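Note that one protein chain is taken out, while the other chains of the complex remain in position.
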Amino acid sequence: MRSLSWIAVLFTGVVLFYTAPSLPPIGDPESPASSHVSPYYIENSVSDMATPNLVTTVVTDYRGYDTLGETTVIMTAGLACLLILGFWTPMRRHPTETDRLSFGSPVLDAAARLLVPYILLFALYVLFHGHHSPGGGFQGGTLLAAGVILVRLVRGRDCGWGVDREQAVRLACSGAFLYYAVGLITMLMGHLFLDYSKLPLPLTAAMRRNMGILGVEIGVTVAVAGTMILIFDCLHATPHEDREAEVSAERAGAEGHT
Amino acid sequence: MNDTRPLWAVLVSLAAVGPILLSDKRPNLREAWSFIAAALKFGFVVSLLPAVLAGGTPECKLLDLAPGIALHLRADPAGMVFALLASTLWIVTTLYSIGYMRGGKSPHQTAYFASFAVCVSSAIGIAFAANPLTFLLFFELLTVATYPLVVHNRSEEAVRGGRKYLAYTFIAAQCLLVAVVWSTFLVPGATFQAGGFLAASGATPAQLRILLLLFMIGIGVKAAIMPLHGWLPAAMVAPTPVSALLHAVAVVKAGAFGCVRVLVFIFGPSLLREIGMDWLIASVAAATIVGGSLRALGEDNLKRRLAYSTVSQLSYIVLGAALGSPAAIAGAIFHIAAHGFMKITLFFCAGSIYTRTHYTEIAQLAGLGKRMPITMGAFTLAALGLAGTPLLAGFVSKWNLALGAIHSGNEVFVAILVLSAFLNFAYFFPIVYTAFFEGDKGETVRFDETHVAVWLPPALTAVAALALGMFPDFFWSFYTLAWTAAKAATGLG
Amino acid sequence: MSAFYEIANYWGVAILLLVGLHGMLARPNLMRKLMAMNIFQVAVILFYLSFAEKTGASTPVAPHGLLHPLAADFINPLPHALMLTAIVVGVGTTGVGLALLVSIYRRYETLEEPELLEKMRRENA
Partner (left out) sequence: MLLDAVPFQDTIGLAAQLIRRAMPAMVLIPLGAAMLSPILAARSPRAARFFGGGALLLNFFLSLLVSNLVWWQGPIHYHFGGWAPPIGIEYSVDAVGAMMAPLVAFFALLSFASASRLEKEWTPSHGGAFQALYLLLSAGLMGIVVTGDLFNLYVFLEISSLSTYALVAAGEDRAKVAAFRYLIIGSVAATFWVFGLGYLYALTGTLNMADMAERLPAVIGSRAAVAGLAFIVAGLAIKMALFPLHGWQPDAYTYAPPGAMPFISAIMAKVSAYALFRVLYDVFLKAGPAGEALELLGWVAALSILAGSVLALGQRDIRRMLAYSSVAQIGYVLLGFSIGNAFAVTGALLHMVNHAVMKSCCFAALGAFRAKTGRADVDGVAGLAKEMPWTAAAFTIAALGIIGIPPLCGFFSKYYLIRGAVQASAWPFVAVFGVSSVLGTVYFFRIIESLYLRSADQGAKREIAPLSVIAPALLLAGLVLALGVFSQDVVGNFVPIIVGAGGPS
């Protein structure tokens, strides 16, 4: 296996170093990449969909179908983790003694209690302000998941505001489906898939696109948040039999002490 | 224009495969199906005879196999000879195998009858194929359909024989595929024409030689030409009706007929002579004739000796087709039929000897002539025919082959034919002698023939061989068919 | 043909790519392979983003009220949009890879490939 790797590395290296000089110089405004399609994006996105953030317009509207694919990729990853590690450890309502303190020392507990609300609030800001400043669905979703996972880490494995694995799966799938539904509405009305300007909203075409982008961003956020929590939960879960062994060991330990 | 009789001739036995497989539990019904299919097929083929004799070529085109090439069936004189032989002998062999199988109680009889039906239908398909691709299609179908027969009794030796058979035939199949594709590339949409269609192909002589080599390897394995004949003796482990099928009715005969198709109907005598390959192939055939006979001398097992005799007899056909003069081609095509009748008689006799006495070695046959006069009588008649004695079918084809050799200017092959006659005599006469003149003279031996279905077929085919010898146009008019094909091929018109 | 300094980014990309590729193919530890895969994917992200560069152009967010932004003022947003997808795909693949590693470790108690293959062979025999 090692010799194959050296051959592959050598061969790829030669191709890279031999062909790099013939690429256009970096930063050159006349390079094909910057002169063929992207000028349209830059000049028309504000007038087309009243969204100053050019990247968001490209991500969610001009190449909106790519992002639907992306959201599906995230959902696929979540479902894949569920299938591979689908050992079903149902959430227990009343965490045992060790669960509460697995990570949480009092200092961490207090810090988390302060930090998490701001993380979640900032996540919503990033989502809703994605039109005007760098941000959008993916970043918002990740931040949401970060908040929830921080609580899990601090407060112990099994409590995370009732977002157990079942809800996480449902969250991931419904987020992706929301994005899909926004596109489907225009298609069922006889127009093109994901053509936000044809959404049945009493607004101008540009504003309809703006709202379409927002709806799609929400779908992405929900999908990404759900998937992140699902993946964390799967990786974190211990299979049934280990679980019972752990609990029984715990009980034996408790009797031993008393 | 679309005369569908050739199509029905091919399809009727394929259609019979279903009922044969389904009536596995009821042997009588299964044999009945085989008989009905054989009779129908024989009827269709014979119904084509008057049209072909009158010079017509009833044909029918079905769906396209490739751009510009259709599944094209056409009954021309040469094809008719092979088709008539195959359908006639199928009836006789079905009768014989019922007797033989019943007697021998061998298992897997349904598989035997089903693959037998597929073999014969692909043989008829090969006979009536009008373009190389259709020929290839039926040729490979025959290859696959014969495998279950070669490994019929599932013994370790049979499986090894099957493996050898597969090795030879599948390598040949690839060469044939390339050759067919190449020929359709050189002359797109070409069909078999008497006198060959490659003349106008514009390929260089070197390419044509390679193409011919590929064709000969592809078809030579089935025609058991010397270096490629290894699988045939190994396939002798199968029961006798299977060997009869292999040797006389379909498989090896399809190979020989394939050689005639390639040498006469794809390349054509003039082109062969032009690229200087005619004497090469003729000499290989001659070498096979002599080599096969010498190997036959050395074999003590009766069936293996007959196998090597087939190897040498088949090369008569290849020799005739290679020489290219009208008489040689006519002799070659006639020998397809003559050898069919004679060799099947020998195998039937070998089978009836085995069912009655379980003798397989020639030394054991001492004094058998008196116990089984009909079988041994038929054996002697067929053996003499193969040796080429006058008044028998073998003589007619050998006479024409010798005439053809002289016409085409290679007299040396006449010597080969004479030498092979002596060799034939040398390896058949000891059998006849031990059967009739040796063995304990004294005690009276009672008549001890096997079941009627086992000794009647060899008698019939021996008489047919005799009849063909005396009246070459007897019933099937093989002789006129052979000569019409030969005249057309050499432009005598 | 661009001069050496004009395409400096691409040397960085090449090095990252080669390090990632070597790490994935040669490293015996499966977790290291996964990390090398991330390096490999980051290299591509850097590669695309170096197309987006325009000298003298600012980040692709039009200031408030500017109705018709000029192409020369803003860098090319397309590669950034595409690399959002590549990042997401990277996360997805790493997530599934981690899940596989967890289940392998739980079943075979090792992540070293030679040991792993040895255990599988012994079980198989």
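Order of writing sets the chain letters: A, B and C. Residues in each chain are counted from 1.
We adopt the following convention: a contact is a pair of C-beta atoms (placed from the backbone, for glycine too) under 8 Å apart; a residue touches a chain by one contact, two chains touch by 3 or more.
Source: prediction; values computed, not measured.
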Relative to the complete complex, which of the depicted chains are touched by the chain excluded from display?
-> A, B, C
Residues of chain C touching the missing chain are 17, 21, 24, 30, 33-34, 37, 40-41, 44, 47-48, 51, 78-79, 82, 85-86, 89, 92-93, 96-97, 100-101, 103-104, 107-108, 116, 120, 124
Determine and list the chain B residues touching the chain excluded from the picture.
-> 63-67, 133, 136-137, 140-141, 143-144, 148, 151, 154, 159, 162-163, 166, 170-171, 173-175, 177-178, 181-182, 184-185
Could you list which residues of chain A touch the chain missing from the display?
-> 4, 15-16, 18-24, 31-38, 40-41, 61-66, 69-70, 72-73, 75-77, 79-80, 82-84, 86, 88, 165-166, 169-170, 173-174, 176-177, 180, 184, 187, 190-198
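In this text, only the chains that are shown with their structure count from here on.
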Of all the other chains, whose mean CA position lies farthest from chain B?
-> A
Hey, how far is the Cα centre of chain A from the one of chain B, in Å?
-> 75
State, to the nearest whole Å, the distance from the C-alpha centre of chain B to the C-alpha centre of chain C.
-> 69
In the complex, chain A touches chain C at residues 1-2, 4-6, 8-9, 12-13, 16-17, 20-29, 31, 33-34, 37-39, 41-43, 45-47, 52-55, 57-59, 63, 66-67, 69-70, 73-74, 76-78, 80-81, 84-85, 132-134, 138, 227, 231, 234-235, 239
Which chain C residues qualify as touching chain A in the complex?
-> 1-4, 6-11, 13-14, 17-18, 21-22, 24-26, 50-57, 59-64, 66-82, 84-85, 87-89, 91-93, 95-96, 98-100, 102-103, 106
